[in-house]
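So the structure is just underneath, and the comments pick up after that.
Removed: one protein chain of the complex. Kept in place: all other protein chains.
Now for chain A:
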Amino acid sequence: MSYCKQEGKDRIIFATKEDQEKPSTAIIIESIDEEPGLTLPNGDINWHCPCHGSDIFGPCAVEYRDARTCFHNSKADPRGSDCHDSMMPWVRCLTEHSGIDLLGKGEDEEEEEEEEQDDNGFHEALEIDRKKYESSNESNKVNSS
């Protein structure tokens, strides 16, 4: 049985599982002001999403946004395969800034499942362009640190 007691101004209820599992009669106004994930309700990219991690302010942030935007709007199959021109500057920038980790970054991700897939696809697209870039570099011997 549940029971309760009062200690000064503090009231304490010890509730059993049986009592607590009955449906609640409390009426609480649901007001969702959750931070949106990667995509805003209007379909745009949420640049405040924690999923962007430090890419949002790092030295390749502008390139990152271009790449991300292209992928976001891509209707190609596989998604992002039409984003080579937007991906390349980012890939180049990343290569020039060693120490920036492109995969798995983002200090706090809270994406919903679709967005997670969305994100994975993005990084796959990036990887493809990165390999292209590396192989072209090998032939050209472009001087980049």
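The criterion applied here is as follows: a contact is a pair of C-beta atoms (placed from the backbone, for glycine too) under 8 Å apart; a residue touches a chain by one contact, two chains touch by 3 or more; residues count from 1.
Please note the rule applied: contacts and distances are computed from a predicted model.
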The chain not rendered here carries, per UniProt and among "NADH-ubiquinone oxidoreductase chain 2", "Protein kinase domain-containing protein", "Ribosomal RNA-processing protein 42" or "Apoptosis-inducing factor 1, mitochondrial", the name "Apoptosis-inducing factor 1, mitochondrial"
Residues of chain A touching the missing chain are 1-3, 5-17, 19-35, 41, 47-48, 50, 52-54, 56-59, 61-62, 65, 92-93, 96-101, 103-112, 116, 143-145
